[in-house]
Each structure stands twice: as structure tokens, then as C-alpha cells.
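Missing here is one protein chain; the remaining ones are kept as they sit in the complex.
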Amino acid sequence: MAEVLAAADLGVLLGALRARGYRVVGPRVAAGVIQYAELDDAGDLPHGWTDEQAPGRYRLARRDDDAYFGYAVGPHSWKRELLPPRVRLWQASRDGLAVEEEETDYQPTAFVGVRPCELAAIAIQDRVFLDGRFADRDYAARRADVFLVAVECGSPSSLCFCSSLGTGPGATDGFDLALTELHAGEHRFLVRSGSSAGNAVLADLPTRPAARADLETAEQVVEAAARAQAGRFAAEDVHDLLLRNLESPHWDAVAERCLSCGNCTLVCPTCFCTHVEDTSSLDGETAARDRVWDTCFSLRYAEMHGGNTRPTTRARYRQWLTHKLATWEDQFGTSGCVGCGRCIAWCPAAIDIRAEVAAIRQEDAHAHA
Amino acid sequence: MRTLDAVITDSPVFEGLTQEQLELIGGCASNVGFEAGERLFREGDRADAFFLVRHGLVSLEAYVPNRGPITVETIGPGEIVGWSWLVPPYMWHFTGRAVDDVRAVQFDGACLRRKCDDDPVLGYELLTRFALVLVDRLQATRLQLMDVYGDNVG
Partner (left out) sequence: MAPLPYVVARKRRETRDVWTLELEPVDEAIEQIRPGQFTMLYRFGVGEAPISSSGDPELGFRLVHTMREAGQVTRGLCAAKPGDLVGVRGPFGNAWPVDTARGKDVVFVAGGIGLPPLRGAVYDVLAHRNGFGRVVLLYGGRSPGELVFRSDVERWRSRLDVDVEVTVDTAGHDWRGNVGVVTKLIPRAPFDPANAVAFVVGPEIMMRFAAAALIERGLPQESLWISMERTMRCGVGLCGHCQLGPTLICRDGPVYRWDEMRPWLEVAAL
């Protein structure tokens, strides 16, 4: 059952979450972008702000309304919470090589403002870290008590292509609560629950039952968001397309532009590669292991004794793109891309994953014509 | 012990030759034996023969100052030793030595060259077969040159 929450009561939702012991994290403006950070109250949300995005470009801009979630996505994604850039795994003492794993009693956290594409990204990382033969201990601990407040997307950027991948702009499942921000008439949110935890929180809110008009307006918001990005990416057959074009000359063309900086992997909500750092204290009595984000664009990523298995930018870009859109499926049974457009906005060389795939597709059609 | 002809006929190198051709080749062949350590031929000497190894191992070695004799390859049963008889200046490039007791069929290169000159069909057949031997040897040498074990860790 859907309910309606007045925009002015959004703070009540944040308060209800806090009252249940959740640390509340959501979007707020900082450093010229919309980041995910702890929220004290609804005033911290980026109301009245939007983001203008283009390949290699991201700018905040004022909206002509008071929307709380009137932007697409910023450089942060929820993997910062679930797979932080640096995590201590364990410490050990030389004496007896006694290894002590880090405590993982993390405070339950509510993610507020999770886009449908980000729900999909979390589901993808869940498959990687939880569904295999070995589950990741730290990820599992952080993920266990997360409360997901999704917000359906009403303001896709020019880079978004979730509708081509079926990951948005509407939220169908995988959330505790899903909001749709409605402006027509009263500024309000349509609220749906997707879990028993969501039901419990919803019961605490000063809502009224949704009327048919509320539901229709919400549908229109999502439909408009989908329409806005129609035809931006042709996903059909992309797995086979890429794998039969591993020697395409187009990889050389991308390599001429790619700086191999790894920004795309840092902002990507699904990229999960990590490196470990082993350190020891100055007296040599204790040692520790940290896990830090890595990127397949770094030189040492594929370094083996006696050489590097991906010594060129061509090889590294090909690895990233084909992993994201093709071999991820073989490895984890799902695509690694959710169509959020972050890798395009934050690429200093303005490389557009959609355009690269389209170029390969065109070349492939040519070759097989 | 099998006859010389049978050994030649069964050798993969000569597989598919006609009876007549095999007889021509057999006319240039003789059984030979070498004791362990004995030289089959010496680097720089005139190459007037090749060998089909029947038993034992033949090493091809080169003398490297400061290091002594270095074995570059060994050739075992069923394999051919020597192709220098085929091409001018008909000179051995390495020294061939019996690693252990070796029995082989020796082919007289000058005799075979004469027969090939007289019978170009036979010459073509033999050249094709030796080209295969050379290609195999070249591929193996290339792999050897890569020194692939240098950096591998299991």
C-alpha cells in the first residue's frame, strides 16, 4: 500500500530512522558536488539543487523548485559505505603469529536517497561479496543492518541510461522504503514499503493513504524519466558483441584518449577490485593488513613476477569495458553496469562507454554485413 | 633384429614413399653403432651423411670457450640427426656424440644427392620430408630461445 508524506515531514522520516538506531547517510552538497554523508536533518539535503552532466563534466545548478532529490547521481556511490576505500582486515603480533580480525560490529545505517540504479548496483555487489562460495566478512557485516530508502528518479542526467539496462528509473524491489518526489500540486512524497522493516518505519510517519492522483503522478514522473533517456544505449547482445571483438581496432582508438587514470572505476558503483597492503610496526612486533580500492587501470594491477599481463592502456581499457558489460555476466550472472553514467561524467578525457560500445557495434555490423 | 629395409619403411620420416623409392634410399643406407661418448661427426667436418636413430641418444654439442662442450639438443629414437648433407657447403655445424650406446641407420649423403639429382621426384619427396624435420627443429629451438622457465613461479 502506498502512502503520501508531505515534503515538510521528510525530517520526520530521518528522525524515525535515527530513533531506531540508524546512522542516517544521504545526499548533501559539499565540495561542489552532491555527496553521500551523514545527515543531521532534512535541511542537509540538497533541496533546490540539481546536477548538469555531460561527458567529462559535472556542475551543480539551482533548480527553479525546492526538490530534495532533484538531481541524478554524484561521484559518490553507496559502495563507499559497504566497501569503504580502506578497511583494516586484521592485525597480528609476531609472537605466535596471532592474527586478530577487526571488529565488525558496525552501527546500522540507513541509506537515504538510493537511486534505483544504485539499488541495482548494491544487488550486484551483494552477488559478488555474499553469494559466492566465500562471503566477504566485512561487507556482510556492513550490509547486514542497512535500511534502504530508495528515491525513484525524476531528474536523470544527460548521461543516464538505466532504462536501457532495466535498472531504473523506477524502483520495483530491493528497498525498505521507496519514495517518489511529487511536485504537481502539493510538494509531497509517495512512499511505498518493500519490507517488514519498511512497514514499521512507515507506521511511524504522519502519512495519508495515497489517492489515485498521487499514484498517477508518481507513474508520470518515472515514465518521463524513462522517456528522457530512451535510445541512449543499445544493450542487446552486448556480451557476445564485445567478446567477438576483443581484437577490434577500436580499442586502439580508445587507448589514444584514455589516460588510464582509473576515475571510472572509482566512481563506478559496482567496481569492486581491491588490493591489500601489509604493513608492520617500526619495532617489527605487530603487523596489519588493510584492504584498499584498486583499479584495473593501475600499472601494478596485473603485474606478475617477470612482467605485466596488461601492459598497455588498450589492454586495460578493454579489460574494464568487457568486464563491466560482458564477462561480469559469466563471472557473477549479472551485468556489471547499471547505466548511472558516472564513468562518463568523471572521465577527464570525456570517454563515453555508450559511444565506445556503439562504435564497436557499428564496426561489427560492417564486418558482418 | 629387424632388417635395414624394415627400419627404413617403419620410420615416420619415410612414411608414404613408394617401394621403389624406399629401395633407392635403402641403397645408400647402412647399420652403424656408436659407443657412449663416441663421436658420430665433428663440427667443421664435411657432412656426407645423416642418421636415423634407432636406439640411444645423440647429442649435438658446440664447444664454448671457458664453458667447454655445451649440448644444444639431443636426438632420440625415431628421429633424424643431420641435415647439413642437403645444403652446401655440406659441413657439420655441430658435433654429434653418442650419449649412451647408439644404434642408427647411416645414410650416405653423396649417394642420396646423386639419386635425387637423377630422380627429381624422389628429390622432392626427400626435401619435403627434411623440410618438416627442419621446421620441427626450428619451432623447438624458438621455444628454447624464449628461455620460458626463467621467470615462472608455481
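For the reader, a short list of remarks on this structure follows.
Order as written gives the chain letters A and B; numbering starts at 1 within each chain.
Rule of thumb we're sticking to: a residue touches a chain if its C-beta (ideal position, glycine included) is under 8 Å from a C-beta of that chain, and two chains touch if they have at least 3 such contacts.
Because the structure is predicted, anything quoted here is derived from the model rather than measured.
Of the listed positions A:M1, A:A31 or A:L97, the one in contact with the omitted chain in the full complex is A:L97. When the omitted chain is restored, the residue from A:V12, A:A141, A:A228 or A:A287 that touches it is A:A287.
When the full complex is taken into account, the listed residue touching the unshown chain is B:G68, out of B:G16, B:G68 or B:P88.
When the omitted chain is restored, the residue from A:S158, A:S195 or A:Q319 that touches it is A:Q319. Interface residues of chain A with the unshown chain, by the touch rule above, are 89-90, 92, 94, 96-101, 128-129, 132-134, 136-137, 243, 246-247, 272-276, 278-280, 284, 287, 294, 296, 301-306, 309-312, 314-315, 318-319, 323, 327, 330-331.
Contacts to the hidden chain, counted on chain B, fall at residues 57, 59, 61, 67-74, 76-79, 99-100, 139-140, 143-144, 146-154.
Keep in mind that, in the parts below, only the chains that are shown with their structure count from here on.
For the pair chain A and chain B, the distance between mean C-alpha positions equals 66 Å.
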